[in-house]
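The complex appears here minus one protein chain, its other protein chains still in place.
Naming follows writing order (A and B), and every chain is counted from residue 1.
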Amino acid sequence: MLKVVHLSKFFALRRTLIQYLKGEKPKYIRAVDDVSFEIKKGETVGLVGESGSGKTTLARLILRLLEPTSGEIFFEGQNILSLKGKDVKEIRRKMQMVFQDPYSALNPRLTIQKIIEEPLVVHGLYSPKERVEIIKGMLKSVGLNPPELFLNKYPHELSGGQRQRVVICRALILNPSFIVMDEPVSLLDATVRTQILDLVLKLKEEFNLTYLFITHDLALARYICNRLLVMYRGKIVETGETEQIISEPFHPYTKMLMLAVPVPNPFIKISLPPKIDKLADAFIYQGCRFYPRCPDATHLCQTEEPPLVEIDGRAVSCWKYK
Amino acid sequence: MSSLLEIHCLKTYYFTEMGTIKAVNNVSITLDKGECLGLAGESGCGKSTLALSVLRLIKPPGRIIDGRIIFNGIDLLSLKPEDMRKIRWHKISMVFQGSMNALNPVHTIRDQIVEAIITHTNYSRGEAERKAASLLNLVELDSSILKRYPHELSGGMRQRALIAMALACDPEILIADEPTTALDVVTQARILMLLKDLQRQYGLSIVIISHDLSILAQICDKIAIMYAGKIVECASVETIYEKPAHPYTRALINAFPSVRGPKRPLSILRGEPPNLISLPPGCPFHPRCSLAHEICYEVEPEIIQLSQGHYVTCHLYK
Partner (left out) sequence: MYEFFIRKFIQYFVTFLIILIVIFSIPRLLPGNPADYIISPSTQYVGEMSEILRQQLIERFGLNKSIIEQFFLFITNTFTGYLGVSWKYFPKEVSALIMERLPWTLFLVVLSRTLSLTLAFFIGSIAAWKHGGKLDVTLQTLGLITMALPSFWVGLVLLTVFALYIPIFPIGAAVSYGVIYRNAWEFICDVLHHAFLPVMTLTIITFFGDTLIMRNAMLEILGEDFILTAEAKGLKSRVIIFNHAARNAALPFITGALMSIGLMITGAIFVETTFSYPGVGALLSESFFSRDFPTVQGILIITSLIFIVLNFIADLLYMWLDPRIRLMRVQ
């Protein structure tokens, strides 16, 4: 369904006046650096990484909210970067998003009905009467029942969980096939979180959806994703089936995460490798990105970037694995 | 184990235009010397208000209207403001979420730590600066951080600096309110391990407030689960996880997925966290409780002791 090939996004830093006059080249932040992966229909792929790993930038690139510096994105076989105008609008119908903050995602001056109706209006679908029925049906599907109760409310009158349901409802109203979710539950309370996750899984079955689920929480990703992509500083360092990665992480970063993620069990304690933080210039991209923090690093890791190699249906980008 | 801090029947209410918010509604709990207590609960359960009440930092329209907070034999609520000021930081200090704004942006880290030391002790400025440097080393920060400003530090470094500052006057109790929320997993792990070290090595008593039961499981000795301004269950950390008694505790524990062990389904608790202005009668949890029966709708449950150190507030155990 989705294929990303050598996608990169570099952000240039503004030069100071003096640097500009000197003719110095601008420094770049490589938010997404030569990323390639595929998502097949019906999968829930988890993109796991800490803040600064580039996962949000990658999400925006896929949704064409940002233009990439280089690379290609194929959606259902089409190269979406070459599309223009009306065709882009068509793609937008099929690809939707759910973002982190349910409050800022909803226009505070519109009623819930208007918020959910907006995509339908923009795409010129159905008559107003039909729209109301469709909206009511969708509100029921996301658990806001009875829908009449919610149509005329404003976002601030709803709780966090309810707002996120509205966001999901709006994302589903155009019947997309692919949804990108960026930290959809991290701002919600624990018990509400499980409700929303449960909803998301149910909706996947009901509407035949494919998900890209982005999070920093490895435990959460394990819970709902069948495949994981682990990102670190703009690069994908490990991919594979969720349970495979969880039971036997390959990449040193993934291993570190597995040790550090707290478990709701007082008998299993977290531990960490000794702190390693070699000095590294933030703008010189040479060798393995994880080198400054890697407990198993060798000299090769400092100079050469390891390629993503496939092993038994998984992939890892580390010189320890050839 | 002697009790260092005893809270009896504390009530902190916020009197707003929309109604009275019973943020802390008859809460009793103790903290022993050298113990690490975790206060768990979702947003709005009153855990932060409870912490602020201990230091008497509640601002209007909030007010502590009832109860006693006994620290080292003295009721903190009976102290004059000037005496309370002396207890703050010196005996009981607090670490807030290390957001950009927990530290004053126009003062250096050195100035802020030294200020705390000088206010409560007789140290000279030079001695205070030396102490500040050693505090930073304690939290694994280089002493060159002293001359920096808060915005120059990363989130993890700011959190550590806050912890160092909180230890400046060698307090007996450290209250940490969501100390790791905005941090990445690895930094979070280091901060948690640091807190545990401080508890073990220096006999520091810690209260950790968090919505994340996973991190509380890591370092707490005792956990109190809060809901709608009340403590619904309190027990040792092992008991909470092995034999949770209150329906809410069970739901909460099973709401956190785990990376270890077999993948198990998460429990789904219906309903929303309660509106503290208009609480339902009886047990505040009954609208969401699958085991609720008639008495739960009408009568508020009392605190029942299930075993040594295990308390629950639920009609199921009468």
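In this text, a residue touches a chain if its C-beta (ideal position, glycine included) is under 8 Å from a C-beta of that chain, and two chains touch if they have at least 3 such contacts.
Note that this is a predicted model, so its numbers are computed, not measured.
Chemist: In the full complex, which of B:47, B:120 or B:315 touches the chain missing from this view?
Modeler: Answer from the full complex: B:120 touches the omitted chain.
Chemist: Please identify which residue in B:101, B:124, B:275 or B:307 touches the non-displayed chain.
Modeler: B:101
Chemist: Just to verify: which one of B:89, B:227, B:256 or B:285 makes contact with the chain not shown?
Modeler: The missing chain is touched by B:89.
Chemist: With the missing chain put back, which residues of chain B would touch it? List them for me.
Modeler: Within chain B, the residues touching the omitted chain are 55, 57, 85-90, 93-94, 96-97, 99, 101-107, 115-116, 119-120, 149, 151-152, 154, 162, 165.
As a working rule, only the chains that are shown with their structure count from here on.
Chemist: Can you check how far apart chain A and chain B are, centre to centre, with Cα atoms defining each centre and the answer in Å?
Modeler: It comes to 32 Å between the two C-alpha centres.
Chemist: Please give the residue numbers of chain A that touch chain B in the complex, ascending.
Modeler: 50-51, 159, 161-162, 189-195, 197-198, 216-220, 222-223, 243, 246, 256-270, 272, 275
Chemist: Enumerate the contact residues on chain B facing chain A in the complex.
Modeler: So the residues of chain B touching chain A come out as 42-43, 140, 184-186, 188-190, 192-193, 211-215, 217-218, 220, 237-238, 241, 251-253, 255-261, 263, 266-270, 272-273.
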